[in-house]
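Just one protein chain is left out here, and the rest sit where they should.
Up next is chain A:
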Amino acid sequence: MLKESIGKRSEKVKNTIERGAVRKFAEAISDPSPLFLDEKAGKESKYGKNIAPATFPVTFDAGSIPDLKLPSQGLIHGEQIYHYNRPLFVGEEVYCWMEVKDYYEKSGNFGDMGFLVITKYGEDAEGALLFTEERIVIINEAARKGMPV
């Protein structure tokens, strides 16, 4: 059951912030700022390099949480919360892992809903935290009933 997943985490995975991936992402959200894309503009900025858009961590591989099986349908993305200690730099390596932070159920107009909180962490090579990305997924009753226990 999902409640038993609380506290489970994935192994760390190394991600490299590739210039081409940042370009593709910035273009997909129509935000092609020179600060993200142009090497010269990055050098001349206060950061001294290019940075990545705030929601870029959705592209990071953070491994998989053992025994966490979610239904393929009936999931709703409820909330998404980022916290940054500094912007992410193009070219740098980020080590990501994730954890089931919480799971709780509430009843509402659409029956009982499950709320699964998954937090992704991004660290530098020394293990200093760069950002967290928290995702709250809402799972409806029908989907939960179809889940393997």
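By our rule, a residue touches a chain if its C-beta (ideal position, glycine included) is under 8 Å from a C-beta of that chain, and two chains touch if they have at least 3 such contacts; residues count from 1.
Note that in this section contacts and distances are computed from a predicted model.
Per the UniProt record, the absent chain's protein name among "MaoC/PaaZ C-terminal domain-containing protein", "Ribose transport system permease protein", "Dihydroxyacetone kinase subunit DhaK" or "NADH-quinone oxidoreductase subunit B" is "MaoC/PaaZ C-terminal domain-containing protein". Although one chain is not drawn, the whole complex shows that of A:3, A:43 or A:83 it is A:83 that touches it. Interface residues of chain A with the unshown chain, by the touch rule above, are 21, 24-25, 27-31, 33, 35, 45-46, 51, 53-55, 58-59, 73, 76-84, 86-87.
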